[in-house]
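Of the protein chains in this complex, all but one are displayed in their positions.
Moving on to subunit A:
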Amino acid sequence: MSVRPTSRSIFDTLSRSSPSNHICRQCRRTLTPQQQRYASSALSSNGQSPQRTIAQRHAIPALFQSGKTQRTLVSVARRDKEEVDDAGVTGARTWEGLPIIGHGGDWKDMPETVQDDYQSWHGTALPTLSHEQLTAFLFQAIVECHTCSELGIAETLAAGSHARSLLSPDLFETATIAISPKHTIQGVQHPNLDADTTEVLQEKLQSPVESENTQTQAENTQIYLPSPEQQSFLDARIKPNNPMTFTILKRFSFLIGRRIPDPLLTTLTQKPTNTYRHLVTALNEHLAPKPANVIEKLAMNQTLANQSNVLVFPRRETPVDKEKEVGRWKIIEEELKKRGLPVLGRTKVQE
């Protein structure tokens, strides 16, 4: 979605400075915004290109450094004339006959602003997360949620949106997720949990949320990868009616920096035997980068890839390709060349 307006006040642009540099179309030199404005206005006001030297063309007039309105410009121009009076030249009293300084009012003459930068509404491409990373984040979310629940601050955690780890890495190493005989998560056992950890946890939860929520933990810090014994929680079933499940999924969503789609959750919770392994697998498939074109889409199709009688071409098959496939093209080419005719395209008809 473009944010460039079709009409804009001239003076807004003049009174604002832009950090971007521009290239002079005539001499290909880098211009400051003031120079760029001056050059464009000089061209547009006269209707023809003024014959000036490069130094004149790129000189920064003092009037532009003030960043005033057009009225100010005219007055400044008048003051210039008065200064010339010292050399015996009569200064101008009215604006008639004076060259108009500034741009001609066309939007394309204005330098770009911050708002002009294209911002895609559907977000930039986030880095992909592997199955192991998703498992690690889910482990982290479960440990944190159950720890906070034991400390009585689960609601604070559910209300917050911290994207960084709340516990130290040694706590994750010693944590064990207990699974009940009914294949549900019973709790988390922390041998090293002490009072200091509780205080640190509460401080972190009460601290304001970082503004860069989109910068997930995966991009900034190293994740603790759970050991194979600790990964046994993946076989625990998802209990949709348990409030802790909601807390875990929300925490998990903040940790990975992506929303878990509702249709995916609905599908997973419809079957009571679905486990967290299903969640990770489904999310991994959902977060896989989408193919950019048809060839990538078809190349990802394993059913097609396993069939030896299917070929996927990266481009359209042309008649020349078909002739080459049966070996006729070399004969056509030879015969055309023998007759002095172009192999592809047309010759220019000589009049």
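By our rule, contacts are C-beta pairs under 8 Å (C-beta built on N, C-alpha and C of every residue); 3 or more make two chains touch, one makes a residue touch a chain; residues count from 1.
Here, contacts and distances are computed from a predicted model.
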Among "54S ribosomal protein L3 mitochondrial", "Ras-related protein Rab-22A", "Transcription initiation factor TFIID subunit 10" or "CMP/dCMP-type deaminase domain-containing protein", the UniProt name of the subunit that does not appear here: "54S ribosomal protein L3 mitochondrial"
Options A:293, A:309 or A:347, residue touching the unrepresented chain: A:309
Candidate in contact with the missing chain, chosen from A:164, A:277 or A:324: A:324
Interface with the unshown chain - residue positions in subunit A: 308-311, 323-331
